[in-house]
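Scroll down for the structure; my scribbles are underneath it.
Removed from the display is one protein chain of the complex; every other protein chain stays in position.
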Amino acid sequence: MTAETLFPLVPWVVLIPLAGILINLLAGRALGERGVGLVASLAALGSFAVSVLLAVGLAQQPEGQSLLLARWMSIGSLNVDWAFRVDTLSVTMMLVVSGVGTLIHIYSIGYMHDDTRHNGDPARFRRFFLYLNLFIAAMMVLVSADNYLMMFVGWEGVGLCSYLLIGFWFEKGEAGLGNARAAKKAFVVNRIGDLGFLIAMFTMFWAFGSLSFGEVLPRAAEAAPAVLLAITLFFLLAVTGKSAQLPLFTWLPDAMAGPTPVSALIHAATMVTAGVYLVARSLPIFAAAPAAQSAVLWVGALTALFAATIAVAQTDIKRVLAFSTISQLGFMVAAVGMGAVVAGMFHLITHAFFKALLFLGAGSVILGMERGHERHAQAHDGHHGGFDPQDMRFMGGLRSRMPVTFWVYLIGGLALAGVAPLSGFFSKDEILAAAEQVSPAVFVVLLIAALLTAFYVARQLALVFFGQGRSEAARAATESSPVITVPLGILAALAAVGGALNLPGSHLLGDWLHHTVEPLVEAGFNPLTAGIALVIALAGLGLGWLLYGRSPLTRAEEPDPLAVRLKGLFTWLRRKWYVDEIYNALFVTPYTRLSQMLAGPVDQGLIDGVVNGAGGMARLLGNLGRSLQNGYVRSYALIMLVGVALIFTFLLAR
Amino acid sequence: MNLSNNPLLWVTFLPLAGALLVALLPDARRSWIRWTAMAAALATFAASLWLLAGFDPSSGQMQMVIQVPWLRVAGISIDFALGVDGITLLMVLLTAFLVPLAMLSAWSGVRERVKGFMILFLLLETGLIGVFLALDLVLFYIFWEFTLVPMYFLIGLWGYSRRIYAALKFFIFTMFGSLLMLLAIIFMGLQAGTFNYTDLLAQRELFAGAQLWLFFAFALAFAIKVPMFPLHTWLPDAHVEAPTAGSVILAGIMLKMGAYGFLRYNLPLFPEATLRAAPWLAGLAVVGILYGAATAFAQKDAKRLVAYSSVSHLGFVMLGIFALTQQSVAGGVLQMVNHGLSTGALFLVVGMLYERRHTRDMAAYGGIWKVVPVLGALMLAVVLSSAALPGTNGFVGEFTILLGSFGAPALGTPWFAGLATVGVILAAVYLLHLYERLFLGPLTHEENRQMPDLNLREVLILVPILVMVFWIGLYPQPFLDLINPSVETLLQSVLPAAVAMH
Partner (left out) sequence: MPLSYYLILSAIMFLIGILGVLLRRNPLIMFMSLELMFNAANLAFVAFAAYHQALSGQLFVFFVMTVAAAEVAVGLALMVAIFRTRHTIDVDELSMLQG
């Protein structure tokens, strides 16, 4: 098989998941749960297989190829095609998306079987897999596009899937509307980012006359600096929306309302990394606008720190992971902002492994808690209201109840903390090494973020798995079934050895990506920074252990040890620095008020008032004339007489 | 010239023939009446496809022109002149496509005075198609005013509680605008000695001196019809009170008459005035986009919300038209079609909900996706198409409009398009709000628990629209191929002339 025969397969990465949707839509009811799950997983697997074949083709012809599928729209000088890009960067993303995606599909068969029953609507099982396949298709469009507009299709397409999946249990959540609100928030905040993407594309079109990578990127440096700055800064806005960076990160924590596999796939491993991919893809443009580069760098670095501070104070097991994701995305964005594309992509891949692992592990914990809750409720024939299976304060001691989950979670956690020789250590170290070259200030910020990361990992491990169970549910929790633990095992293996992709000295990933993007910063392995990073990680873990592990909490009501030490600051951290409240006060409430004012007093009062006023004027004039019509023949005759007399007088006097 | 072979005549007068046929049927035979009317509407659609088949998409000129002297007034000939170009063709196709669907939606909604309803509906279709095809200004004016009459009765007789107020407001508001246009038409006819559009176009220098006034007179009529901010207040009232089928036609086609009028008359006849007015009208369009979106968000009545969303969406169309670039105008034309489909579908769904619960108040719903999954899924697709999600029709239209307006020389600044892009966010806000209030959340009203899901007829109404939604979204090129040459011809006639007149 040669590259020429392999590359034309690329449309199938999108079409196979779409075929999966079609089959499940038409025959889903007949297939049953197992069948639906199987078809959907096979569709994801098929997409993965095609991605592997493309990678094989690229091994022979690493410069890749663009493939035209059809003309999309053509008006005057605007020509946009449905065209696919096969190169090392896009295929890397395809492999991550479909690979992790397939594992999560398999995991979801088990997870959603339980979840749909817990939530009381087993019929929604099929819908979940329809959405999941749609997500794979949209994400594949995003990463395989050959022009920005097609990328935007995927970009908003994954946003739609995110909306659908966050709102999957649309009748649940706070006041029954919590999930629906979270979904809407995610979509709208993402749309704010999409505004940036759109305007960047408009600017690009009027500057370069094209939206295709092949025509814009090689000529990136030709445009005026102001134009380049506009394009890149608007792209940055898009990145902050999709990759949940400052200031648009607020949707991601709420997005945890979606089922846990969704959090793993969309809100940790793949969709949220789209922003990183966008910057990596557009690197030539960013390289020509140094000011934008440092903006990206600082946005990433500050987000990494900011989100990490919030993560240390959360009690919801998934929210900790959500803020951790935001923080890790900050690392990646900072990396690609510096131009260290290889480091950024490397971290993207390892993060996909270990964060998907952590989320799925958390899902397993949640299911275990729910099973424990139900067993306990059955045994005592009582109904416990207000049980939250995600609250870490009610967990504890799960190490012995759920051993497999514990071990894989431990691997994921340590990889996240950056402990050698797990994957996170190598990728994070590359970013830190690059930061050390580019900007010492950023380096320090990222180091603090790394310290906090290790700290909240230790806190979470201690609260969930160590000590003793702090609720009946935790004490009665049981291990999950193999359909859940097997994907966890595979992901744990990947999270452990994923660092091998770009080991110091081999630079497999670096060489592979070099064919497509030329990094601006070559971050070699630096023993000093690696050592510092490792020490920091161990310090963070140790600190966390000191606070939470040494004398574990025994009751759920006990105050958090950190809260005791930080006092008021802890409340700020737990309430996420009140960012949501600030945004509500600054944007949501004023907009609601404004729209109510426009709809009421302005539209119905002023504008329609003028209209009805004009009608009223006509009525007023009519009333004047009406008083003449009194119905008495004599007065008509008199008026006539007077009229005749006047006319005669006029004629005579003339 | 053998007129019986000309599809233009058939497509214009088939509905009229259908109306006459329906008038002969006995009142009590409701199903005869319905099916005859439907047959006439479908025959019109077939005729419009025949028109499409005979159309040469490579040319941007008027085609299949019919021109027969009709009347002579004060020595000036008034012709019966019809013709079609790419823009017209799309509008005619849209009309012929939507009318049978709207009629189908009235199958169960209209139970009283079916005969009158169907006759008026078919008359309306003749009027609408005539407006798009007319190539003589007097003929155009006659069709333009003629459409008011059936719509007035559709709202006034089959509407809801405040129907008389709404019908009267609709009638007088739009009539007010068109009177000035009539004066302008007479003035031009007297100056040039003809009312024929093609001849007037060739002699537009004759009234170039007064073109700012003429532009204004035409613009007022069209802006009310579109409707542009701040002349829009008749729209929510008319929509809310109109029966579903009436709302579909009102939003889907009648509003397009205004935008079409701008394209067909204002731009080519008064090029210099167009260039001078472009930033002002584009500014009003942008205000309309944002204002419509913000007001829609505050509505409690689902139908009112959709009505205000029309103000916002038509703002995009107007921005596209007055940005005067190839992309923006072509996008504007496409968006006219898109709005007809998406907003038409929104009105249809709201109508279906109304038939089930007899209220348009959003608070009476909530969480009904569980009860009516098919309706919920189809509504979601419609909402997303209205919110311009990529892959649906709305995106292609809005994207090309905004892209074209962003660097438009006629506007001179990217701010118009930049602010209009904010409308894309606001659209997501109010549309998802609508969807959330109706379909998401917990089921709060017991009476909604028994709501029946869509029946086959209702699925048959929505599916063709959704097919078009995704077709235009994923592969709009066939439509753009129809639009492009005509838009090119149009702009070539506007821009150099305007520059030369300076």
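Letters are used for the chains, namely A and B, taken in the order the chains are written, and counting of residues starts over at 1 for each.
By definition in this document, a contact is a pair of C-beta atoms (placed from the backbone, for glycine too) under 8 Å apart; a residue touches a chain by one contact, two chains touch by 3 or more.
Just so it is clear, the model here is predicted, and its values are computed rather than measured.
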Given that one chain is not shown, what are the shown chains it touches? A
Hidden partner sits against chain A at residues 625-634, 637-638, 641
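In the analysis below, only the chains that are shown with their structure count from here on.
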So what's the Cα centroid distance for chain A and chain B, whole Å? 38
For the chain B and chain A complex, residues of the former touching the latter: 169, 172-173, 230, 232-234, 291, 294-299, 308, 325-327, 330-331, 367, 369-370, 384, 389-391, 395-396, 399-400, 402-404, 406-407, 414, 417-418, 421-422, 424-425, 428-429, 432-433, 436, 439-444, 474-477, 480, 483-484, 487-488
Contact set on chain A toward chain B in their complex: 70-78, 121, 149, 152-153, 155-157, 160, 163, 167, 170-171, 176-177, 180-181, 183-184, 187-188, 191-192, 194-195, 198-199, 201-203, 205-206, 591-592, 594-596, 598-600, 603-604, 607-608, 611, 615
